[in-house]
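In what follows, a single structure is set out as structure tokens and then discussed.
Only one protein chain is missing from this complex, and each of the others stays in its spot.
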Amino acid sequence: MSNGRDKILSRAVKEIEDGMCVNLGIGMPTLIADMIPADVNVMLQSENGLLGIGSYPDADDVDPDLINAGKETVTAKSGASFFDSAESFAMIRGGHIDLAILGGMEVSESGDLANWMIPGKMIKGMGGAMDLVQGAKKIVVIMDHVNKHGESKVKKNCTLPLTGEAVVHILITDMAVFEFTEQGMKLIELQDGVTLEELRNATEATFIVPEQLQ
Amino acid sequence: MSNGRDKILSRAVKEIEDGMCVNLGIGMPTLIADMIPADVNVMLQSENGLLGIGSYPDADDVDPDLINAGKETVTAKSGASFFDSAESFAMIRGGHIDLAILGGMEVSESGDLANWMIPGKMIKGMGGAMDLVQGAKKIVVIMDHVNKHGESKVKKNCTLPLTGEAVVHILITDMAVFEFTEQGMKLIELQDGVTLEELRNATEATFIVPEQLQ
Amino acid sequence: MRKVITSLEEVVKQIQDGSSIVVGGFGLCGIPEHLIMKLQEQGTKDLTIYSNNCGVDEWGLGLLLQNKQIKKMVASYVGENKLFEKQFLNGELEVELVPQGTLAERLRAGGAGIPAFYTSTGVGTEVATGKEHKEFNGKTFIMEEGIVADYAFVKAWKADPFGNLVYRKTARNFNPVVATAGKITIAEVEELVGIGEIEPDEIHTPGVYVQHVFAGKDYEKRIERLTTSKKA
Partner (left out) sequence: MRKVITSLEEVVKQIQDGSSIVVGGFGLCGIPEHLIMKLQEQGTKDLTIYSNNCGVDEWGLGLLLQNKQIKKMVASYVGENKLFEKQFLNGELEVELVPQGTLAERLRAGGAGIPAFYTSTGVGTEVATGKEHKEFNGKTFIMEEGIVADYAFVKAWKADPFGNLVYRKTARNFNPVVATAGKITIAEVEELVGIGEIEPDEIHTPGVYVQHVFAGKDYEKRIERLTTSKKA
């Protein structure tokens, strides 16, 4: 699975363009930060009130007053700003964040996302995910294509409670990359070593296959 | 009329208690600032983004970046803060300002206030007056009791466009002081040298006269 | 992130006739002098302007009135401007008067992705006419809608190249909310400092809201009512 994760992350980082303000979700998306090329200048936003997340601190520089949304100690890069939670979500809800990359549990063919709750499991809460999927200009979801039982997480309809309806723009899995268009969910790339047939077998959702990938 | 104005201002300043945050309207109310006793510690709010208005500056200290809501150059006292207009009206609308003292054109017996517009005259706009009358904890209106034609400005119903409906708590004129209660408009003081009969003759509104003033 | 521009020309010339612009400032304090003058010079017409005031006859947004560039003005107080009255009475100028706090909140809401909110300001007055009324806890409120404009003109004191802004004293006023409410926000500032030179805890407007930064020279900062202490 580590190989799959690398594929996902390597592809996800390509969504980040020079000059963007980007929110990376907690968990796997956070790992993308370290992979951003040095010549791509971005400002990473943390919904607890920081625009311009820096690297993790040296042990000597740890500051309990400086954490990211995953509650990890971080640093602030040059040009960073701090602000309160209302301002932070004004940025997000108001469409000022260019891109959010979030983890997913299920994505449907109409771009619905479920990533906050599994009924019957411990309640945790949605945190800022519902705000991000509505507010950021572009929503990229990254997740494994199938669950540990081999079942497709790319669904006709989500079975888990939704985080947002028709909110995903790009879905990146370890098997493929999809774009959500007015015509429907559309395959835009196959990951290395994956055939279209393998993808079809592993995918519950119906998707459009452009000519050059057929 | 200058004598009347002095009576109004002298009475109005008594509404200001130690520890209050107070907004003084443009025009006559602004004059109250200089009359606040030195041992009454208040913070004066200016809706353009200042809590803690100081005195007018010396000629050498004039700063075009530091004005009050009447666009006069002012200073900031020790402990003052600057903030943006949304924050300023969050304070006002949210009920965090203890007292607003505003000028009036007409006040009705149900506590309606008209103070922003005379139909047919030049349009100016309501500025922050409509927000203040809804938001501040206590609204004191100061005005001459009658207009230059000798007609009562204390009305059964306002004839001018309203600033707010049933918003006035205390009305101070050059003839009397009224309180607006659930029972109606109630006389609480006669200004020096004014008889109840004179007041009745000069007042269109119906008001309650408590026993001790009869 | 090439936000710093050395001339306003290149940006202002993209503003089309019929555009909507939110403009910071209170009276003549904290107004984007250079942006207004450049827009006057360019002569862009049929503008819808949202700003607390409309300048005075010869300065600030009054310059655009003079030039008959404004089609509609949304403001809370326009009493300082004789041209304003004349154009309004002639039918050359549409006017929407908005209570000052409602105007500030509508700008903040627009910038924060909030399409509408409820306020008691204006209930029972002309301002409430035609607006949705709703009760909360036995009190009546009216619905007011957020404002998003094509452009935002902001004046700040200092900026860094990312567009982080700091304002000075009451020149802050509407500028921070205006900065959030433009699809394209242009900030003119008195001083451009290096990245990292503004303390992150002291930034008033994070650079995410700002698309272009211009360091203006020779600010006039006209004073509307010079008032000084009367010394004995």
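Letters A, B and C mark the chains as written, and numbering starts fresh at 1 in each.
As a working rule, contacts are C-beta pairs under 8 Å (C-beta built on N, C-alpha and C of every residue); 3 or more make two chains touch, one makes a residue touch a chain.
What you are looking at is a predicted structure, and each value in this text was computed from that prediction instead of being measured.
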item: Full-complex contact with the absent chain, from A:Asp65, A:Glu182, A:Glu197 or A:Glu211; value: A:Asp65
item: Selected from B:Gly52, B:Gly70, B:Gly128 or B:Gly164 as touching the chain missing from the view; value: B:Gly52
item: Contact set of chain B toward the excluded chain (per top definition); value: 18-19, 21, 41, 43, 45, 51-52, 76, 78-83, 86-87, 89-97, 134-135
item: Sites on chain C contacted by the missing partner chain, in the whole complex; value: 105, 109, 112-120, 134, 136-137, 139, 141, 145, 166-169, 172, 200-202
item: Absent-chain interface as seen on chain A, which is shown; value: 46-50, 55-59, 62-74, 76, 82-86, 88-89, 92-93, 112, 122-131, 134-135, 161-166
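Please note the rule applied: only the chains that are shown with their structure count from here on.
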item: Overall pattern in which the protein chains touch one another (line/ring/star/complete/other); value: line
item: Chain centroid nearest the full-protein CA centroid; value: C
item: Most distant chain from chain C by Cα centroid; value: A
item: Pair of chains whose C-beta contact count is the highest in the structure; value: B-C
item: Inter-centroid spacing, chain C versus chain A (mean Cα positions, whole Å); value: 35
item: Separation of chain B from chain C, taking each centre as the mean of its C-alpha atoms, in whole Å; value: 28
item: Whole-Å gap between the CA centroids of chain A and chain B; value: 54
item: Residue list for chain A, restricted to those that touch at least two other chains; value: none
item: Residues of chain C touching at least two other chains; value: 108
